[in-house]
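Below is the structure I would like to discuss, written out as structure tokens.
Missing here: one protein chain of the complex. Every other protein chain is in place.
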Amino acid sequence: MAKHLIGVVGGSGYTGAELLRLLAGHPEMEVGPVSAGSNAGKTVESLYPNLIPYAGRTFAAFDASAFAGCALVFAGLPHGESMAVVPSLLALGAKVVDLSGDFRLADAESYRTWYGKQHVAPELLGKGVYGLTELYRGKVSEATLVANPGCYPTATLLGLVPLVRSGLIDPGSIVVQAASGTSGAGRAPAPGLHFAHVDGNYSAYGITGHKHVSEMEAELSGAAGAEVRISFIPHLVPMARGILATSTAQMMPGVGESALREALMQAYESEPFVHVLPVGALPQTKATNGSNACHVTVRSDSRTGRAIVLAALDNLGKGAAGQAIQNANLMLGIPETAGLTAAGLYP
Amino acid sequence: MAKHLIGVVGGSGYTGAELLRLLAGHPEMEVGPVSAGSNAGKTVESLYPNLIPYAGRTFAAFDASAFAGCALVFAGLPHGESMAVVPSLLALGAKVVDLSGDFRLADAESYRTWYGKQHVAPELLGKGVYGLTELYRGKVSEATLVANPGCYPTATLLGLVPLVRSGLIDPGSIVVQAASGTSGAGRAPAPGLHFAHVDGNYSAYGITGHKHVSEMEAELSGAAGAEVRISFIPHLVPMARGILATSTAQMMPGVGESALREALMQAYESEPFVHVLPVGALPQTKATNGSNACHVTVRSDSRTGRAIVLAALDNLGKGAAGQAIQNANLMLGIPETAGLTAAGLYP
Amino acid sequence: MAKHLIGVVGGSGYTGAELLRLLAGHPEMEVGPVSAGSNAGKTVESLYPNLIPYAGRTFAAFDASAFAGCALVFAGLPHGESMAVVPSLLALGAKVVDLSGDFRLADAESYRTWYGKQHVAPELLGKGVYGLTELYRGKVSEATLVANPGCYPTATLLGLVPLVRSGLIDPGSIVVQAASGTSGAGRAPAPGLHFAHVDGNYSAYGITGHKHVSEMEAELSGAAGAEVRISFIPHLVPMARGILATSTAQMMPGVGESALREALMQAYESEPFVHVLPVGALPQTKATNGSNACHVTVRSDSRTGRAIVLAALDNLGKGAAGQAIQNANLMLGIPETAGLTAAGLYP
Partner (left out) sequence: MAKHLIGVVGGSGYTGAELLRLLAGHPEMEVGPVSAGSNAGKTVESLYPNLIPYAGRTFAAFDASAFAGCALVFAGLPHGESMAVVPSLLALGAKVVDLSGDFRLADAESYRTWYGKQHVAPELLGKGVYGLTELYRGKVSEATLVANPGCYPTATLLGLVPLVRSGLIDPGSIVVQAASGTSGAGRAPAPGLHFAHVDGNYSAYGITGHKHVSEMEAELSGAAGAEVRISFIPHLVPMARGILATSTAQMMPGVGESALREALMQAYESEPFVHVLPVGALPQTKATNGSNACHVTVRSDSRTGRAIVLAALDNLGKGAAGQAIQNANLMLGIPETAGLTAAGLYP
């Protein structure tokens, strides 16, 4: 059977490169056009010496017409750039998985509030499916446009949504503290991402008003059936990949650890990528490196009546490129796990 | 003027070695006997090649009589070992700064609950002064035995106590998430501290029932004038040194960021080691490496009504050996900052 | 077609775990018995939380009879233990890829000299094929026992052998300096592998008499047609995976960079895993992480008349488990690249 022809827009960022890495081993997808912005004209290998399968290949400047014939295009552009490009890709008849935040929110006003700019394709808002696969598998399968979730929201929501849906925790008491490796901040050099600065350093950043709060609150509100507001405090860890979200919330009266754990087990018992850890184990980011896995668990602190929910994943894997391919598999009728079976790289 | 003769028990652990490093540059202290446990007989340099000032010197096996004549002894032993040794040091007439958890709690029952063993010197419980210097400077100055606080409690309490004392936050809503470099777990090799395991890895551990909760709750209860229970969730960061405590709590009605900040500024305006960061800055662990500094700040999240309090320090510095020397300076009538003026090592 | 049944002895070390990770995705191999030493009885997931495909599975204590029926067994035991086990595996009719140093040398006296012990299966010495696949592909295909090369020798020899064979460099002038991530030293905790010690630290070790010198000199002597002695100086880098070997040697009269480069290009133009980098690029260990790739290049320093040869690989990949599977593929008549096509994990 012929492979599906796949395009990648924004292929030279970390997310784009991770897509290329995974697609090189995908049994039913074939990489066609790959474009980049300021890196157009450079060879893939010069930026990503790991991507030997693409040796000799060059990032092209973006030209929508080059993507004609693609069954599906991944858009790995920064927030604000994607919305200018996605409509032209859809117009070609391609399905699109957009990895930016541009199509995750329901309306233009929310977008302006959280992203600080005017949306240029508001007609598409609310038409894309929020691609947290485990929650929206059916809709994703039928979607033309999927808005791939952010890395922090994927980790946070996979841990919290089953507990909120089941009414086991008080949604108004949710505090999420999360920590990420630096690849989540992208490939562009910056003082705060300089090796000598980050190495041996740990700090919080963007502790109020992080863009990802918007999609987390939207999903948690949906799960709770009422408006939910959360505190979300991200941190930067001296490591390249990985996210751990550690969330606390007040348990509802009478709830204990077994009920919390049962809710997670039921939600994920058939899931190929979300793994509820054995009793006693806690998630470690490194166990998920390079994979599409998310490791979750929950504990109760009986002294304070709080639940502690932990979820780890690779911000470039299940938090971005991996989940994007998982969604694309569904959109194209390919087995959901195709190209995503690699175990995490540890040690 | 003659220098004060100082002893170090448990000198071969990370805390002991940091004491030796700082004491080598102390203008009014002179290092006398230094003992170790299983490392007795080894040269200082073989374990700590940085400690060239001690070249040729060997760790001695512990013998209390060797510490006769010491004005002050630092005990850098593990929890459970220190209580067996401190009485004999006090009996020699030496003042003692104990860096373990053995004398931090007020009674033997609390000790059994949190440390899981019977206290062997219960008569000293409640007699030592809790050496969080900024809170108990007066008592420390007059103390014979100081129980040096844990690293996590120092960071957590320096951030929270002024806000709790001022009634600005609801003590019942406090959730502390903290992260530490691995030196806090000591020098003994262990699978969870193996380089190949920790590098590129981030995880939580001991998320309910960490020993340090006991002293944090005791101090916060004192500050609140009522019993306080907190959630405390520690994490391990792939770095050698540094702690960041990120605490959240509900603000009391009418409280905003300026009141929170003002409380910190007032508490620390004259303090040589606790530095309230300029508006806009967030603490970074690396800025405190090797120093006795603690960097704190506070923010308010008006969307959720929560305060976010952040404090960073070096777990071996202000979190252990640095604060121990700060206390010893007071106990011996030496200027409080003597030997502790080095700025943090960055980058 | 039925998959080949594969056994793994010594499955709980880093090399064993990397074998399991790669075998989980191998299209024509199926993992059968997996044994461990002191970790027998533990679940795979408890030691390797990344190996979700093996969830529920337990490391067995070694029992040779359990490996009956295996087409091939990988032995991932330490030096000195493997020679006691391999004969019993061969006796079962299984082919064996041994990843220790026990069968790499030609005679028992060399073994005693370099490994410091008596060989217990000297009848097998010289019968195993040295599994540097690119040099011995034909012999490996027909082998029953393959002695998989060491990580340092693989990197060093892939760079140097083509130049020595071609007579382009003076073999008597070879100096190899190499650096490795810590996983090469294994999973057992040790002071020198403690995170707080290794992090931010760089040092040499074993700078004369490293065991790997023996196999490097044997191969280089073969390539030169005369006895060759080299200096080999390994270093430890604060990273988990990766080896870079940087070798210098005097160029023979009239030789320049183009001839050196041409020799490498010719040697590896059809090789799937050895990649001669484009002009101007230098190998980076991270580009090979998790893959079976080896990246090589050569430069000439006309001021001194020396060639500089650089080769990078993943010590657990092409330096151990990856090459072991590459050899096993050949031994079983499977396509050489099966199960080994993943690109390196970067960033």
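Labels for the chains are A, B and C, by order of writing; each one numbers its residues from 1.
Here, contacts are C-beta pairs under 8 Å (C-beta built on N, C-alpha and C of every residue); 3 or more make two chains touch, one makes a residue touch a chain.
Everything quoted here is computed from the prediction, not taken from an experiment.
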item	value
Chains on display which the left-out chain touches in the complete complex	A, B, C
Touching the absent chain when the full complex is considered, from A:S183, A:S247 or A:T285	A:S183
Which of A:P238, A:G290 or A:G319 contacts the chain that the document leaves out	A:P238
Candidate in contact with the missing chain, chosen from C:N201, C:Q266 or C:T337	C:N201
Sole residue of C:V8, C:M216, C:L244 or C:I334 that reaches the chain not shown, by the stated touch rule	C:L244
Sole contact to the chain not displayed, among B:T133, B:T154 or B:Q284	B:Q284
Contacting the left-out chain in the complete assembly, out of C:V9, C:L22, C:A36 or C:L310	C:L310
Chain B residues that touch the omitted chain in the full complex	14, 17, 21, 24-25, 43, 45-46, 48-53, 55, 183, 187, 199-200, 240-241, 275, 277-278, 281, 284, 286-291, 293, 295, 341-347
Touch list for chain C against the chain that is not drawn	175, 177, 179, 181, 196-197, 199-205, 207-208, 229-231, 233, 235, 237-242, 244, 246, 248, 282-286, 289, 299-301, 303-304, 306, 308, 310, 312, 347
Residues of chain A in contact with the chain not shown	14, 181-183, 187, 189-191, 193-200, 238-240
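By our rule, only the chains that are shown with their structure count from here on.
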item	value
Two chains sharing the most C-beta contacts	A-B
Distance between the centres, which are taken as Cα means, of chain C and chain B, whole angstrom	46
Inter-chain centre distance, chain A versus chain C - centres from mean C-alpha coordinates, in Å	36
Cα-centroid distance, chain A relative to chain B, in whole angstrom	38
Contacts with two or more other chains, residues of chain C listed in rising order	14, 183, 187, 199-200, 240
